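Note that one protein chain is taken out, while the other chains of the complex remain in position.
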Amino acid sequence: MYPIISLSVTGLLTLFLGFSENKKIVFPASIAFLLIALATAFIDWNAPGFYFNDMLQVNNTSIVFWAILIISAILIMGFSEGFERFEFAQPAEYFAIVQFSLVGAIMMVSFKNLIMLFLGIEILSVAMYVLTGADKRNIRGNEAALKYFLMGAFATGILLFGMAMFYGATGTFNIGSGVFIGGDNSFFLWIGCTFMLIGMLFKVAAAPFHLWTPDVYEGAPTIFTAYMSTIVKTAGFVALFKVLSTTFSGLQDFWWIMIAVLVTLSLMIGNIGAVSQNSFKRLMAYSSISHAGFMLLALLGDHENALGSIMFYSVVYTLATISAFGVLMVVSKERIEKGRVYEQNDLFKGLAQNNGFLATVLIIAMLSLAGIPLTGGFWGKFFVFRDAASSGLFWVIIMAVLMSAIAIYYYFKPVLLSMSKKTSLESITINPLAKFIFAITTFGTIVLGIFPWILRSLF
Amino acid sequence: MLIHLIILIPLAGALISLLAGKNNQSLSKNIALLGSLISLVVFIYAAIQHQAGNTELLSLNKPWLPEMNLALKFSVDGISLLLIALSQVLIPLIILSTSKIEYHKSHLLYALILVTQSALVGVFSAKDIFLFYFFFEAALVPAYFIALNWGNKESSKASFKMFIYTIFGSLIMLVALVFLYSKGQTADMDALISTAEFMPSGVQRALFWAFLLAFAIKMPLFPMHTWQPDAYTTSPTPATMLLSGLLSKMGVYGLIRIALPLSPWAAEHYSVIVIGMAVIGLIYGSIIAIKQDSIKRLIAYSSFAHMGLMAAGVFSGNIEGLQGAVFQMLAHGVNAVGLFFVAKIIFERTGSRSLSSLGGLNKTAPALSIFFMIILLGSVALPLTNGFVGEFLMLKGLFEKHQLLGIIAGLSIILGAVYMLRLFQKTMFGESNELTESVEDVSGIEKLTLAIISGLVILMGVFPNVLLKVSEPASEALLNLLAKI
Partner (left out) sequence: MEDWMNQLDWAWLQWLALGIFGFGAVGGALYLFFTKNILYGAYGLLTSLISVGGLFLMNGAEFLAVSQIMVYVGGILILIMFGIMLSAKGEKKEDALKVVNVNSLVSLLFAAVMAGGLIFYSVKMGGSRSLAEPSAEQVQDLGMSLMTTQVLVLELVGVLLLIVLIGASYIAKK
């Protein structure tokens, strides 16, 4: 509860800081604000409860997710040090939007009332529309922002329609009360369930609602691509889980097959689509679709374990994604070709020769995304496989395994390139903060790969 | 409680070598060597104690993921003990074999070799199916990166092919393991084995083929071998040694430890088919080896042929075949490392791996040719060398199981003699040419390494019973288990 207040207030403060002469102060202040929000998150630790007439539900699980979201935001924002140099940057606005967007994300993981879910999704989405187009001179960025906005607005409409139908059928927005099929209202309930799921699956980029993903990921400034693929995804999956495991749990027979089909589609489209990509960001976009498929797999299992699996998966995915996009940001910073930042895969050619540290970070991130043991990614996949196995879905697991084998092929493209002997890179400088973030993400990936219970034992 | 030390010491060595040995090859090498030797000494002590009856030393049982019933459970029986011994002995030898050439970023190379060692010990002692899987995969990653980083462009392609193949096989195995786990609600190998016989036959069939696929790719077994010749040939020698000497043994070990006991009915049901595949591979590999011109490729095919025989031995379902396969794993590990080392020495001195351009090395490098002879005789299974015992036992076992296949497999001894002696004749005998005229003989560390390997070849050949006795109870236990079906 407190981080919502804290972030709303500090977001306003950040806006005021923008008036000050010294723009440099905005960045450290924003990081400090995020840290404050992180600290306030733990005030409610071990004090579960409901707030504002059952609008929000706070318990240790949701606090863990708040912490994950805020820490991810801090890690990603760390890469924006030195952004003041860019002419397009309006640091105050941009940091303020980031803080407000976290308010939305936090609501998505702790809502108890569908209105809160809707507002959370909207706050996060509107922030993402703006941030996608943050680099106003980049025509691709503008295109991406417009596409994202139009499609996102449409998805929001669908979500809202679903909620209205749900309200019509049950007479409540509260997700605490389970619903059941049968009786006069089942048609509206079905429509409500389907449309709400479609709206939410759009936000987490699950196929077939993924069409925006590659273009938006490619067009957005890399730092916001990282933000989009980690925070939006984590919050989105928790929200999906909350809806499916509480109010729609009685409809399991209905949505179960829908999710199973979506898992299959996401895995196939994500992995097969990624194979032919030359742009690193597009590759990561398709990879994000396939990871959405893996995380959906967890929803098919029994609900006791699913949240833990989703949590673990999103943490390792977040760590690896931040590493990967971070390396891309650092390496591509100096490479401008045809007026655009060069972001093809062969940007990494010879990275190991040039800068062993960055190459190591990239390789470990890719190994983790591919799910190779010794990295956290392996356990992430293992847990979701286990969840799916507990409901006997072996055909989906076999499909997922085949797709994982394909995934190794494309995740190793950057790895192989970075090991290449030839290089076109000039010497790369990494600022200490970025180095620190890389150390955290890489170390975290390895530690979670060897001692997965550190996170699993949280709940 | 020493098993975790044996796993952790090489890891610690890797870390120290990585941090301290930067830009200093001899320092990083010495640290790595020291790490692996300490681990070896600890292991020898523990192994002696283990044989004396103090089995506690080499077992461990700690919760790993308690809520999911996964445990850090290690324990060893005779077969595991021998294979751990193999990895503990071969890793120092592999490290020693790298001493002549400069490797860039050598600290990384040695760290990766040591990580492989840890993972191998883990594979050979894990008693939790997911722990086994974890180490099984983890052993591949450092070996792959050695091949990638210190190989040439071809090797990056070949080793990538290897990586994809083996990961694919392992993932299929993972599905099977997850299935077993979700049925039994436990990941404990012993518990799963005790219930395996009650599994319906249809399920066992599926499990068996999933396991076989993973291990057949790893070994490799015909027809899953297509990655192997290229990967062995193009990889840098340390990676080749790791792959042929140690990693391929994980496949055979997996058959013994996972495929046979966890799908016993299907293993028995399909044994003749698998033996048939293995024998085809054996003959096919031997014939192709005869035609090879590149030394490394020849050894690679010979290695492939030997692996086929081992698989046939494992599936023969009697004590001779199984014991022979276990013994041959050790012998082949030593021999393969020795042969690849000789190939590397020849390549370093002459710059050529082509049989047609070499010759006459016995005049300029007599010591090398003697060591080469010994290792090679071990490889062609001459009596009183290590190769003989294993091959003899396996062929005997195979003959009991299936006469025709046994006879066909017996041909491989003749074929093996043909290609190996051809290898020796083309390199060592004949006229020297401009490449081989000025070759200097082996000396110093190289000589020491070769002497150790040759000594092992002869010692294992003369006193095979020492090793066979160690693994006998474990082999009998496995056969008893299978006999119940």
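Brief remarks on what is shown
Going in written order, the chains are labelled A and B, and every chain counts its residues from 1.
The rule is short, and it goes like this: a residue touches a chain if its C-beta (ideal position, glycine included) is under 8 Å from a C-beta of that chain, and two chains touch if they have at least 3 such contacts.
Quick caveat: nothing in here was measured; it's all calculated off a predicted structure.
Touch, as defined at the top, links the missing chain to these shown chains in the whole complex: A.
When the missing chain is restored to the complex, the residue among A:Y2, A:F188 or A:F254 that touches it is A:F188. Only one of A:P3, A:G78 or A:G133 touches the absent chain when the whole complex is considered: A:G133. Which of A:F52, A:F154 or A:W395 touches the hidden chain is settled by the complete complex: it is A:F52.
Of the listed residues A:A96, A:A144 or A:M163, the one in contact with the hidden chain in the full complex is A:A96.
The set of subunit A residues touching the chain not shown comprises 8, 11-12, 15, 51-53, 55-56, 90, 93-94, 96-97, 100-101, 103, 107, 115-116, 119, 122-123, 126-127, 129-130, 133-134, 136, 184, 187-188, 191.
The rule we apply is simple: only the chains that are shown with their structure count from here on.
Each chain gets a centre from the mean of its Cα atoms; for subunit A and subunit B, those two points are 43 Å apart.
Residues of subunit A that touch subunit B in their complex: 352, 356, 367, 372-374, 378, 382, 385-386, 389-390, 392, 394, 397-398, 401-402, 404-405, 408-409, 412, 416, 419, 421, 452-453, 456-457. The touching residues of subunit B, counted against subunit A in their complex, run 64-68, 105, 130, 133-134, 137-138, 141, 148-149, 153, 156, 160, 163-164, 167-168, 171-172, 174-175, 178-179, 181-182.
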